[in-house]
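First the structure, in the form of structure tokens, and then the observations on it.
Removed from the display is one protein chain of the complex; every other protein chain stays in position.
What follows is chain A.
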């Protein structure tokens, strides 16, 4: 019995030593790291920015692209320094949680089709028509209403297969936000969220899932982020914007949509860039947002986070453009930084100067 006790003691000692050794490792690695979590849509550009920023400032960004929902939960649980969300939080929700929200990067959502005989930029659709297709009200490509807007296009007698996202996503949020704005029947029956009750069609996981389904199924229509449409050389459609012009998805038309937006009067930067006025505005444009606490406990960390975002706003434009994202206009950046000065505080003192 005595021997057994001794043996147990020895095992315990070894276990204790191991625990201490493991515990010591993170303490050593703890140089300067800022933590964020959230939206997947801007992840490629955030990670590029983080890579470049580490080279100039020696500050590491640990960004987990776990989805906007997860990002919001993590910032509320205070396990990260900032959260990221594709859909803006309502001003009332921000107020209740004591959070500040600002836009970081923009992108566009592009309807893509796979219809035999139709190449990129040939098919013209109005918002109403797009909504009716996604609602299953128009089920054939040679429907009279599609033909009316596309004189001279040889539209086949083929069933339309709608392809949507199966996972909850900011892309779906932006897309359904647009459909809600342009179609009253969509607004009434389906609505706007990161996942909705799709009346027809099949769901692909992620942009790559939708892209591959659309490429697979003849007669299909789906929606993907601009970058995916470009990289997969998919056939985009022309959309009728709120000024009545048919526009193609390009950086210029996304920027036109952002330029026309009235950020100054958007409380809590709650701004959705869909269906914006302007003759060149792409109607399905959206921004991705950052969430931070107004009241910071650790001012150094908060300053490090804001310095990173400041660097991204000022030096990250080219990286964003290369990845087919749209940087925020300088005017909006100035407004955002003014907000930082006023709102983000640590023990009553502003963190950002």
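The rule is simple: contacts are C-beta pairs under 8 Å (C-beta built on N, C-alpha and C of every residue); 3 or more make two chains touch, one makes a residue touch a chain; residues count from 1.
Basically, contacts and distances are computed from a predicted model.
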Name of the absent chain as recorded in UniProt (options "Sarcosine oxidase subunit beta", "proton-translocating NAD(P)(+) transhydrogenase", "Cytochrome aa3 subunit 2" or "Phosphate transport system permease protein"): "Phosphate transport system permease protein"
Which of A:70, A:222, A:249 or A:286 contacts the chain that the document leaves out: A:70
Given A:202, A:230, A:266 or A:304, the one touching the chain that is not displayed: A:202
Touching residue (missing chain; options A:98, A:191 or A:277): A:191
Touching residues on chain A - with respect to the absent chain: 3-4, 7, 40, 66-70, 72-73, 159, 161, 166-170, 190-198, 201-205, 209, 212-213, 216-217
